[in-house]
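Worksheet: the structure to be examined is printed underneath.
One protein chain omitted, others in place.
Here is chain A:
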Amino acid sequence: MDFAKVAAKRLGAVVVLLLTLSVLTYALLALAPGGPEEALLGDRASTPETRAAIRALYHLDEPFPVRYWEWLTGALSGDFGSSIYFRQPVLSVIGDRLPVTTTLAGFAILLTLAVGIPAGLAAGLRRSGVLDQGITFSTLVALAFPPFGIALVLLYTFGVALQWVPIYGSDQISNYVLPATALAMGQTAIVIRQTRAAALDVGGQDYVTFAKARGLPRLRIWGSYSLRNAALPVLTVAGLLAAGNLTGAVFVEQAFSLPGLGSLLIQAVNQKDIPLVQALVLLGGAVVIAVNLLVDLAYMVVDPRVRHGASTRAEA
C-alpha cells in the first residue's frame, strides 16, 4: 500500500460523505420552523407581498429536491450561492473569517503539542515521581475547567488586571495569545494524558529494556524508542483536536469576540442563512477528512508496519 493509493481511496469516501452531509443539513434547515425572511425582516412590519417577494428571490417556495438540486449544481461549479444576511457570495464571507480561525487553531495546536508532548513524556518516564504527580494533577484541573471559564479568568488576569495583552481585536498575533491559551489548556491536558499513557506503555516494553542493556545513550532511547513509539496514539488525538479547532472553537471565539468561523456558524444558523450554513458544514466535513488523511499519512511515515502493510509477513 502506498501513499497515492491511500489518498485515492480517501477521495472516494470524501465525495460520498460530503454529499450525505449536504443533503442532511439542507433537509434539517428546511424542516425547521421559520424562514430567512423572518430573520431578515426582524420585528419590522411587513406585508405578505414583501415576504413573498423575498421567498421568490431565494427560491424558497420551490419543492425541496429542486432547491437542493439547484444548490448542488451551483456548488459543483464553484458557486456556493450568496449569503442571505450578508448579501455577499458565501465564499467571500467565509474567506474573511477563515484567517481568524486558522490562526487561532494553528496557534492553539502548536501550544498544545509543544507543551503536551514533552510534559507527557516527562511524566511517563518519571512515573510516580513528584513531577509526574504534579503534571497529572494539573491536567485534572485543566480538564475540569470549561474553556470559556478559563477564557474569562485569562481575560481578567492578563488583559484587565495586568494589561499585558490587548483584550480586543483580531489583527495582531498578540490578540491571539489569550484565546489560543484558553483553547489549548484542556486540549494540552488530553495530549499530556495520552502521551503519558503511551510513554508508560512503551517504557515497560522489552525493547526499551533491551536498548538500555545495550548501553545506548539516553537521548537515543528517548527519541528513537520512547518518543517514536509513543507518537502513534498521540498523533490520532492531536488530529482530532486540530480538526475540532478548525471547524469552530465556538466558546472561545465568543468569549474573546473573535470573528471566526465558529461565531459565524452560530449567526448563520440563527438567521437561517441556508447557503452559508451549508457551506460551513461542508467545510467542516472537508477539514475533518483532510486532517484524518494527514494523520494516516503521518502514521505511514512513522510506522513501517503500516507502510508495508502488516499482512506482508516475510519469509524466515
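Operating definition for what follows: contacts are C-beta pairs under 8 Å (C-beta built on N, C-alpha and C of every residue); 3 or more make two chains touch, one makes a residue touch a chain; residues count from 1.
Methods note: contacts and distances are computed from a predicted model.
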{"item": "Protein name as given in UniProt for the chain not displayed, \"ABC transporter ATP-binding protein\", \"Glutamyl-tRNA(Gln) amidotransferase subunit A\", \"protein-glutamate O-methyltransferase\" or \"HupE/UreJ protein\"", "value": "\"ABC transporter ATP-binding protein\""}
{"item": "Candidate in contact with the missing chain, chosen from A:Gly12, A:Pro63 or A:Gly215", "value": "A:Gly215"}
{"item": "Omitted-chain contact residue, chosen from A:Asp61, A:Asp171 or A:Asp206", "value": "A:Asp206"}
{"item": "Touch list for chain A against the chain that is not drawn", "value": "127, 205-207, 209-218, 220, 224-225, 228-229, 302-305, 308, 310, 312-316"}
